[in-house]
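Sharing a structure, written as structure tokens. Questions coming.
The complex appears here minus one protein chain, its other protein chains still in place.
Our next item is chain A:
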Amino acid sequence: MAALRIITDGGTGSSGGSGPDPRRILVIGGGIAGQAVVERVRERDTHVAITLLCGEDRLPYDRVSLSRILAEGEDASVLQLRPEAWYADRGVDVRLGSRVTALDADAGTATLATGEVLTFDRAVLCTGSDAFVPPIPGTDAPGVEVFRGPEDCEAIAAAVTAADAGRAVVIGGGLLGLEAAYGIATLGCPVTVVHLMDRLMERQLDAGAAALLAPAIEGLGVDVLLETSTTSIDAGPDGRVAGLTFADGTALRAGLVVVAVGIKPQAELARASGLAVERGIVVDDRMVTSHPKVLSVGECAQHRGVCHGIVAPIHEQAAVAADTLTGAADSAYLGSIPSAKLKVMGVGLVTAGEASGEREVLVADAGVYRKLVVDAEDRVVGTVLLGDTRGAELLLEAVRSGLEAPDPLALLAAASAATAAELPDAAQICNCNGVCKGDILKAITDGDLGSTQEVVSVTRAGAGCGSCKPLVTELLAHARGGAVEEATYLCPCKKLTRADIAGHVRDGGLQSVSEIATACGAGRDCGACKPGMAYLVSEINGNQHREERHARFINDRVHANIQNDGTFSVVPRMRGGVTTPAELRRIADVADKYDIPTVKVTGGQRIDLLGVRKEDLPAVWEELDMPSGHAYAKSVRTVKTCVGTTHCRFGLGDAMGVGIELETAMEGLYTPAKVKAAVTGCPRNCAEAYVKDIGLVAVEGGWEIYVGGAAGASVRKGDLLATVDTADEAQRVALAFLQYYREHADYLERTYTYMERVGPEAVQAEVLDPEKQEEYLERYRIAKAACDPDPWKERHAPATPKQFASLDTAPALLPVGPPAGAEA
């Protein structure tokens, strides 16, 4: 069968087109601008033939977020704007690695580097820009990079991780340079920003804000050198960059130099084609160049003397260009108000419009700088918010709309106290999913929503990074005219809490998620609560429920963790983080044989094989011959250990031995949310037991049990639940707590949230009371006896047809193992 391929809509350059519509639009350049033009045209006209030529060998991606590749180690594919199928579905003929060498606007032809000639009725030049490299001697030496594309990020990351990188230097203290420097600092490399001007980001900031930004940037481990002009980049004996020399005669050693001083509109093709080009390709208000058949959009275009280098204008220009191309409307582009947001962790900076002007009001405090600029007619024309960006949505909207503010100080003060209620309906609340205030209010009214969780579920505001959730709650409270009833629903569609559904399960003796759905309707509308109900029904029935795979997340259907490209990660159980040479050999052999792209040591002291195809899972498990580590599930994960008394001269307890015992006792049990544990042999705490859901610490003469610790998104030292005499007692307390947590916490509620909610005394009263402790331990033993310690055995006996395969591939055949339970 044919592999996925992109459909070309009819012939090119001939009259053999398949559709009745002979018009053809050629979009030259596959950046954000080219993609935006294609999208806006398709929204207006579903028939016209569109060809998108991408100079790079990749589909359009979000260049604005480039620093994420560097700072967060994201894969370049995460930034791709649309999946391959999107183009096929919309009949867009997209061609990768296609560079145009000549454009004849009169004839309507474009010649590709391959010699192929394409015809067009209208062409749109979206050639973008190149990194501007100033004429400094030495910029061509190996080790000098620009910061423009994913390849540059890879080169920078590679140079930084090279053993002898030493210091990195970023030339340029603008938005791009600071983001590059932050990314490099995140990789653990000392970095210096060298800037020609007397202040950072001089295009967006006034002197006051810039003076506060520099120490904030330095606080991230980035050195800043202002008013420093680089006269040469110097190579070492091996020809690679070794340092820089400055105009004042001083020098700085550096193993990596990143040039990020700005961009240069890419207008060569336009110039060679005889179009009017100044700094960029000159366009009118309809985005048409000096030739009526050719338009231009994005960083390469020069409109009313301005070339924009930020993303917002691109979208505004693309909409006008699409109107011009399709005749859908008679619209005009009148320019954009520049705005910028520094994407650097811990430094809040938002600017829009002018940084100084006729009248300025300013509130400045330690590390905080908030400024509003108003013109002679009292209209808001600019804002700078540093260190405290409260009210940014309100002020950006004020700049955009040119709001009249006779008392700007009052507006600035109001903004810092601005409640969600005062935001305009058009203000964007959730930047991840692009949800405006108006969308949220409408959803609340239309759906009679009563909790934040419901609003998130319906509108998807807050479903991305989650940082806007407090704002969503505020909007909800305002819309409902008071405080929000924050019941945590397990099934928001039917407004049923965990307690409601548990009542149905107990009263009706329900055994499965389907029976719950029949009883009260939960799980039938959106299905989001099905994994939570699957856990609840298994917990109440002591794991003797009827398992239904449709109620489980894909991870629990195939017992592996789904990754961003649809492949899976495999983590075999390695109790206490203790392994053997034989296991390591098998892991190495499997990684070789199945071309596993990444083998990573996890934070939980085991080994993760990433990038495994679903259909390879059974064979990978068979050859690993190790049990599942449950790294994909809401379940007990690992027990991290130090070497304890076995080897350590400070050891007070047998951390490895106790850890392996505890992991064996807990493994295979599902929990409301993941449970990480550790056993450490002395209070030096090498196994980090203080910040685990369950942590055992050997002390002189006994053991301490900590619960509710965390060192992930939240950092919290666990609560000391008890101090006991022996390791056995410590394990009993730990297991009783585990069972208590399994029975009481809301689904997805981690122990640290639970402990904050109920407090340690309530937990101690249950878990440490001898009688109750024994009851918890008894229910733990029942659940443990009925749980499946190694779901990877399903490689021999799949739970569902084609569990690991597609409809059109045969399941891998594996030798049938011993009958289930034979070894128990």
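Quick note on the criterion: a contact is a pair of C-beta atoms (placed from the backbone, for glycine too) under 8 Å apart; a residue touches a chain by one contact, two chains touch by 3 or more; residues count from 1.
Assume contacts and distances are computed from a predicted model.
S.K.: Can you work out the missing subunit's protein name as recorded in UniProt? Choose among "Rieske 2Fe-2S domain-containing protein", "Branched-chain amino acid transporter permease subunit LivH", "PadR family transcriptional regulator" or "NADH dehydrogenase subunit M".
M.R.: Its record in UniProt gives the absent chain the protein name "Rieske 2Fe-2S domain-containing protein".
S.K.: In the complete assembly, which of A:Lys437, A:Lys530 or A:Lys784 touches the absent chain?
M.R.: A:Lys530
S.K.: Looking at A:Arg460, A:Arg480 or A:Arg586, which residue reaches the missing chain?
M.R.: A:Arg460
S.K.: Quick one: say which of A:Arg304, A:Arg506, A:His550 or A:Lys593 touches the chain that got left out.
M.R.: Checking each option in A:Arg304, A:Arg506, A:His550 or A:Lys593, the one touching the absent chain turns out to be A:His550.
S.K.: Which one, A:Asp89, A:Asp365 or A:Asp425, makes contact with the chain that was left out?
M.R.: A:Asp89
S.K.: Which chain A residues would touch the chain omitted from the figure, given the whole complex?
M.R.: Answer for chain A: residues 1-7, 78, 80, 82-86, 88-89, 91, 433, 443, 458-460, 463-464, 523-528, 530-531, 549-551, 553-554, 557, 562, 564-566, 800-802, 805-808 touch the chain left out.
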